[in-house]
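A single protein chain has been removed from this complex, and every other one stays in its place.
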Amino acid sequence: MMKRKHLFNAMTILSVVICMLLGACSDNDTTPSVTYSIKLEMPINLDSPTLKDGAATLTNVQTGKKYTANTFNLSQSNYTASVTVPEGNYNISVTGNIEYQLNGTTVNNEVKASSDGVAINATSIAKTMSLATYSAQQGFVIEEIFFTGTLTPEGKQYAGDQYFKITNNSDNTLYADGIAILESSFMTVSKYDYTPDLMSQAMTVDAIYCIPGSGKEHAVEAGKSIIIALNAQNHKEANTNSMDLSKADFEFYDESSNPKYLDTDNPNVPNLDKWYCYTASYFTLHNRGFKSYAIAKPEVDKATFLAKYQYTYSYIMSLAAGNYTMTGKGYEMPNAWILDAVNLSVSAGYVWNVTSATLDSGWTHCGTTTSDATRYGKSVRRKIAEVKNGRNVLKDTNNSTDDFDAEATPSLMK
Amino acid sequence: MKKITRTIFILLLLGLAACNNDGEEIFTSATIGLEAADSITVQKIQGTVKVVNINTRQTTTNSQFDNLSSSMKLLRGAYQITITGYVVYLDNKSIQHTHAFIAYTDYCELKDIKSQTKLKIVLI
Partner (left out) sequence: MLAPHAIAANADSTAVAEHYTKGWDPLYIIRLNNTALYRNAFNQSLSQIKLDINYNKQKEAFILQKGDGSFLTELSVDSYLLLSKNTTVWGNASYREGRIQHVKWNSTADYDLLYPYIMADSVGGNLKTERYQFSGGYATLVGRFSIGGEIKFRAEHEYRNIDPRPRNIVSDLTIRTGIATEIKAHTIALGLEGEIYKQTNSVTFYSETGEITEYQMTGLGTYYKRFVGNASALYYAGTSIGANISWIPIRQKGFFLTGTVNNKSYERKAASLNSLPLTTLRITNIAAETGWLHHNGNDWNVNIGLKYEKRNGEEHIVGNSSSSIYPIILNLNMYDSHITNYYVRGTIGSSKNTNWHISPKIGFIDYKATYLYPVRSLSLSKIYGDIELQLLHRFGNDIWLNWNVSGSYYANTSAKMTMPYIDMDGSFINMMDYSFKYYKANYTLWRTKIRGDYHIRESQMGLFAELGIKGAICTAHNNSTTIELAAGITF
């Protein structure tokens, strides 16, 4: 009787010990290495492209260690390099220089490509990366939008100092007369299925302000910019954290119907020609960055546009109480007239772009949440692609995610 | 009785101690294809597929095209897909052109173990 008891106790204790050892599920500490190939495809739209030099950097997402492949060999019009790395997930970024023929001249171009979260293990095939080049749009682009406003030293919001910076990104002098500045009707943080859905052909807008002039009054040289301020004043007088916009080239001005909210007018700065705005007081940019902006060159005059380009859209709003059909009115600006568009959003709220992907397939931002306390005093600024003939050529691939520096220091902030 | 209890107890312990490794299938093998307008015959596509997971905001890219489609292993879910690049095609007079294109959708469900979608080529 006693013996069986002891045996029982011993067996159970032994099984516990075995379980302890089994229970310690230890991971295998040695990670096998893999030889991985990166294949660079030359752009098919270029004549006789060759890779002059290239470097691929693989950063292990977990350890942060970087591995580089520098030696690219040509094989069947593609360039391949190999690197030995431990198995894992990697962010791959490639930089290089290519040379190609254009109208008999040899042109050099810097190229970049990147791919995040690439899983590399024994069964991985080579990673193909396409080295696309771009041709900068010849014309005006939106270089900067300052929409967040600033904070006063006491920590209060100050909204008067918003502005646009529009730049001539071409090699020739262009004229800014007649350029319309547009704000989207829809917000990038809430999506409805609008009927009719015109986005593939036009941008629906609720604010249109045009630079005045007969056609040759406002020249802008190659690489130069104009500033269009919501209020062309020296805002440093009211808020030491702000900037001096009294030297702006143009100013937004509205005749407010609300005596409590009157717009200010700097008589030394020409006002934009207001075609339409939804507001009964005065226009301000959406300071959390939920609306998208564009510049366009309408090919009809103001009267024709206001008469013929308005449309009514409808959509269904679903609430707990039921489904409601809502309607709205907006102006449709044809995509063909739009020179440049920038979608703005925040990552916490982003749902969709409110312009066609052919105008802008990405979006940029200041702040990450829908009411971000850290967004003030920042702007979105277009990146510089290269310096050519002494002027900055701005990056414009119609993708604001890639083309803009988000949360940048405003260029007019001194 | 004691023997049975003891056996059950040991089995319970062993069962729990085993390394639990079953991972449910959370990935999809997605095939993203391009379709061209009837008036053009595509000869070659070169471009980059960029998919952004709507819920995790993770971006995955792929430049490997097999004819008109690209295969990717992705987390099952809903995606915004942008394909940009160049297309070499013959027009209806059999003249070859090389043109930049974009194909885009702001919402596409890739939620089955094998999923696919087709996007229209828009010449830009």
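General remarks:
The letters A and B name the chains in turn, as written, and every chain counts its residues from 1.
Convention: a contact is a pair of C-beta atoms (placed from the backbone, for glycine too) under 8 Å apart; a residue touches a chain by one contact, two chains touch by 3 or more.
Remember, predicted model here, so these are calculated numbers, not experimental data.
Although one chain is not drawn, the whole complex shows that of A:61, A:107 or A:413 it is A:61 that touches it. Checked against the hidden chain, the listed residues A:74, A:219, A:300 or A:316 yield one contact partner: A:316. Touching the missing chain, out of A:35, A:190 or A:240, is residue A:190. Contact with the chain not shown here comes from a single listed residue; of A:348, A:393 or A:413, that residue is A:348. Even with one chain removed from view, chain A keeps its contact list with that chain: residues 5, 9, 12-13, 16, 19-20, 23-27, 59-64, 89, 91, 116-117, 151, 155-157, 190-193, 315-320, 323, 346-349, 351, 367-376.
Although one chain is not displayed, chain B still touches it through residues 2, 5, 9, 12-13, 16-17, 20, 23-24, 26-27, 54-58, 75-78, 107, 109, 111.
Following the convention adopted for this analysis, only the chains that are shown with their structure count from here on.
One finds 24 Å separating the Cα centroids of chain A and chain B. If you check the complex, the residues on chain B that touch chain A are 2, 6, 9-10, 13-14, 16-19, 44, 46-48, 57-64, 73, 80, 82, 84-86, 88, 98-100, 102, 104, 106-107, 122, 124. Listing the residues of chain A that touch chain B in their complex gives 8, 11-12, 15-16, 18-20, 22-23, 25, 41, 43-45, 113-117, 119, 128-130, 132, 347, 352-353, 357-358, 361-362, 398-399.
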